[in-house]
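Note that this complex is displayed minus one protein chain, with the remaining chains in position.
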Amino acid sequence: MRIGVADTTFARVDMGKFAVDELKKHASVSIERATVPGIKDLPVACKKLIEERGCELVMALGMPGAAEKDRVCAHEASQGIILAQLMTNRHIVEVFVHEDEAKDARELAWLAERRTREHAVNAVKLLASPQALTREAGTGQRQGFPDAGPARE
Amino acid sequence: MRIGVADTTFARVDMGKFAVDELKKHASVSIERATVPGIKDLPVACKKLIEERGCELVMALGMPGAAEKDRVCAHEASQGIILAQLMTNRHIVEVFVHEDEAKDARELAWLAERRTREHAVNAVKLLASPQALTREAGTGQRQGFPDAGPARE
Amino acid sequence: MRIGVADTTFARVDMGKFAVDELKKHASVSIERATVPGIKDLPVACKKLIEERGCELVMALGMPGAAEKDRVCAHEASQGIILAQLMTNRHIVEVFVHEDEAKDARELAWLAERRTREHAVNAVKLLASPQALTREAGTGQRQGFPDAGPARE
Amino acid sequence: MRIGVADTTFARVDMGKFAVDELKKHASVSIERATVPGIKDLPVACKKLIEERGCELVMALGMPGAAEKDRVCAHEASQGIILAQLMTNRHIVEVFVHEDEAKDARELAWLAERRTREHAVNAVKLLASPQALTREAGTGQRQGFPDAGPARE
Partner (left out) sequence: MRIGVADTTFARVDMGKFAVDELKKHASVSIERATVPGIKDLPVACKKLIEERGCELVMALGMPGAAEKDRVCAHEASQGIILAQLMTNRHIVEVFVHEDEAKDARELAWLAERRTREHAVNAVKLLASPQALTREAGTGQRQGFPDAGPARE
């Protein structure tokens, strides 16, 4: 199993390190890593990891800032990541942590690590045990903060 | 007839279960199911169901949250689902239930089930009896809440 | 001349009926009709009318609701319709009537009929007499409500 | 040199006429003209001018209205024009004059003519003397209203 990890120098937490660590815990996996300046550089970086470096799935890690301009950047990056998936028929698991989701730098670091690790588990399931995800369908899973849980009639 | 059902672990209701149940009531249908973490993972999941697992139509089921960021996610997912359809010339019936459409968890569960079931009927019509949809053209059909009905001069 | 007419069951006026009626007044035309649940299903329906049913041009008819979510749906549908045109090199004449353009159901029905009929005339001109459109270039034409007319220095 | 001119019947000024007039002043050019109802019809019209009528460059002329819905239309049209360029590797010079840029109809007509003529000059430079544009790089050029000029440290 070969998984790509794409991350940025803009992020204030080394999310790539946590992704690699967690992926290796859950699967015998070969990692290809690419670091780019910012989140808008991620879509093509992910596509190159798939098409030029043979990855079956890629994790795209980024930390958008809190300003309005940053939100627009994140939107553009997300659209590009979706398009890269449609062009390659491969999953790219987007892990974005918005700076304004956390109340301070400490919580930001905690959240970035936890969300990255939980999505690394999702990435392995997507490739190796998709039926495990179907067992969790509609159960209100969240990555980082606590799960919302199921809603019942 | 082979129909795909793509849903998420993020949703708080197992919409996929209702889709499968309703589809089977209305047609002799083979189901392919794929569950992904969130709605932004749906576009490529639907495209893979069509191109790699032979589905003639896919239902894309999701439950976006109520925050501004969630609305942007839903927008990105919808754009990707439209693009996946254009790339494959297949219908993907999007069934999104926004958390803020319902006043509480109970209504949310009710709405998710009802909208999913009504769209499952639409999915079967799209494949098996498109003329049935033309008979309903311009009649103000809604899925979940009551129909708006026709406007008359 | 083969023209497609794509419309929805969501609309509260049978715009497809008016389109077919008006097209037949102005040209010897063969009509292919497809009805889908909502406006987000229109892009692929139009593309299929072009690529699978041989239409040279398609009219895409829809009636977005008045809520913010409906405006986003209309935006997504419009983007998809533009993309479908670029993928096929065929015109798709979008006729959207927003529910909040009219003050009541009666005006809505009037507006939907009138805009559809005027755009049906445009559709025939695009295919059969493009020079007629060039004679109207820059004259402030509107479909439905009165023309704005030319601005003069 | 073959240049396409695409314009609309929606615009309140015959921008196409000014474009053709100005282009002919600056180059020995063959013009292909296509007029469509509105700005959302421009992307495919431009692509057809390039691919079906042999244009090396197209000018896309439009006049979006002042309402919020019109701004969304302009955004969709612009995205489509960018995509048409990427699909053809040809420049499409977009000349949009927003109705609310001018204080009255008279200024609107003046602005539409002036911006169209200045962009026609740009179009010729893009095809025939790209180095002329590089000499103007970073000098704060504007089309229509006065230039902003360079910013200096």
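Per-chain residue numbering starts at 1, and chain names A, B, C and D are given in the order in which the chains are listed.
Heads up, the rule we're going with is that contacts are C-beta pairs under 8 Å (C-beta built on N, C-alpha and C of every residue); 3 or more make two chains touch, one makes a residue touch a chain.
Note that the structure is a prediction, hence the values are computed from the model and not measured.
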| item | value |
| --- | --- |
| Selected residue (touches chain absent from view) among D:2, D:24, D:98 or D:114 | D:98 |
| Contact footprint on chain A, counting only the chain that is left out | 7-17, 33-37, 40-41, 43-45, 47-48, 51-52, 63, 69, 72-73, 76-77, 79-80, 83-84, 87, 105-106, 108-110, 112-113 |
| Residues from chain D at the interface with the omitted partner, ascending | 71, 75, 78-79, 81-83, 85-86, 89-94, 98, 119, 122, 126, 130, 133-134, 136-143, 148-153 |
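Convention: only the chains that are shown with their structure count from here on.
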| item | value |
| --- | --- |
| Starting at chain A, fewest touch steps before arriving at chain D | 3 |
| Centre distance in Å when chain A and chain B are each reduced to the mean of their C-alpha atoms | 25 |
| Computed distance of Cα centres, chain D from chain B, in Å | 40 |
| Interface hub residues of chain B, defined as touching at least two other chains | 79, 83 |
| Pairwise chain contacts, counting only pairs that touch as defined | A-B, B-C, C-D |
